[in-house]
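Every protein chain but one is kept in place in this view of the complex.
For chain A:
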Amino acid sequence: MIQHIIDIFQWFIFSYSTVTMAVYVTMAVLSYKHMRLYSRKNIGYYTQNVISSPLSPGISVIAPAYNEGLTIIDNVFALMHLNYPLYEVIIINDGSTDDTLEKLISRFDLREVDLPYHERIKTLPVKRFFRSRDKAYDKLLVIDKENGKGKADASNAGINASKFDYFLCTDVDCILHEDTLSRLMRPILDEKSRNRLKDIQVIPDTGYIHVEDGQRQVIAVGAPLRMINSSDVDNGVITRFRPPSKLLPRFQELEYIRAYLLSKMAWSSVNCVPNVSGGLGLFDKRIAVKVGGYDPRSFAEDIDIVTRMSVYMIQNNKRYAIRYIPVSLCWTEGPQTLKVFSRQRVRWARGLIQIMRLHSHVLFNPKFKRLGMVVFPYNFLFEFLAPMLETIGLIFYIYLIAIGAINWRNTFILLCFLYMFSVLISAIAVLWDQLTERHYRKTTEVIGLCLTAFAEPFIYHPLIVFFSLKGYVQSLFRKKLVWGNMQRKGFSSSTVITDKA
């Protein structure tokens, strides 16, 4: 009987691993096709079209700031030098206890204004609005509000105060590429139905005949985020890219390359993007407001808002798309200590479990089309269940060793199989990154990143599994999530900024 259970379990684990790998291979192929199509359509000088066109829609750049006093000035300057014809920068001082607001007021010569404010999305009280006396900073709007214990509430206040139809949500400590807005706007402007027009609709009151175009509305666009640790930054501009020298951010760099360039690109090619990162996402404001903006109670507000926007579109029978472009446009500082990293991953794990619970009606529900039959099942099977299954597998092997029932040769071959495959997938991700853009100047830096993949399954992956399980357990026992302040290094060695990740 026990042998029978062992056999079934072994087959299950083997099948699960094989399916996971098949999914990765499929993703690699899809992401490659998507990237090639993107590069064919986006020769460098085409972005000039958007930059110089009076038709380019306005964008509100929303960046909440909490205790960012040390770097806020550089970061705001960086946001005000983006290449785009029509945009505003909204900084939300989310009840900082340091001198963030004072520095902004002094450096940008801010004065209080009586902005007409409509609370379309409910937030904690907004105290004051500021604009600069200096016309050179007329793009800047600063909002001072009560601390909302997270990014969501501050972002919602920014959405309420924004004047354009699209908003870009980012973190004030992120460094954006100067062409971020034009590149992210392109998929919105260029989305078109692949089908030729067929259905003809006669408009009775005029006699005009118009064809229904069946175009999709792009409701959100994202782009890869990368680690800024070890890169050189001057006045909010990255002057030299380097892979992080410390091990933890370096693992994260590799993980981000894999997640964005393999996974997100593949999902984008089949219009099944599960989320747009909180660090960089361009959203259709009308739809975001309709679904109530970001949920301040959510631990994963970025997945949550994208899911709610998708549900809204499906329930209203509207064709929609969420797109990812393969060009890295945003650089952020990754946690450098285990404590900070642990807090981030525990929060992500709790966010995932929360999303699964909140939107359980979507899972395997054909009414929600791809969202219900592809996106959610994938998240459930390969993101949510994976840490648990890996742990059960490990315990199972320990049990086999304990009862002396293990076949060491086969076990070794199976482990080699998983290990070599993970190294291959990471290598492919690095290749895709190199095909997209050449950020790292030296080949040794790329080799270093490739070699990181050999250590990842032994050091980084067990950590991720452990912190995910910790998050699940905390969620199960409804332990209160502490956002807390997490110290991490700024862009220069002398700078220390406060992290609310």
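We adopt the following convention: a contact is a pair of C-beta atoms (placed from the backbone, for glycine too) under 8 Å apart; a residue touches a chain by one contact, two chains touch by 3 or more; residues count from 1.
Basically, contacts and distances are computed from a predicted model.
Per the UniProt record, the chain missing from the shown structure is "HEAT repeat protein", taken from the list "NitT/TauT family transport system permease protein", "HEAT repeat protein", "Phosphopantetheine-binding protein" or "Carbohydrate ABC transporter membrane protein 1, CUT1 family". Interface note for the absent chain: among A:Pro54, A:Pro366 or A:Gly404, the touching residue is A:Pro54.
From the set A:Phe14, A:Phe364 or A:Tyr399, the residue in touch with the chain omitted from the display is A:Phe14, counting the whole complex. Interface note for the absent chain: among A:Leu189, A:Val237, A:Met373 or A:Leu463, the touching residue is A:Leu189. Listed for chain A, the residues touching the missing chain in the whole complex are 14, 40-41, 43-45, 48-50, 52-56, 113-116, 118, 131, 186, 189-197, 200, 203, 205-206, 208-215, 410, 413-414, 416-417, 420-421, 423-424, 427-428, 430-431, 434-435, 438, 443, 446, 450.
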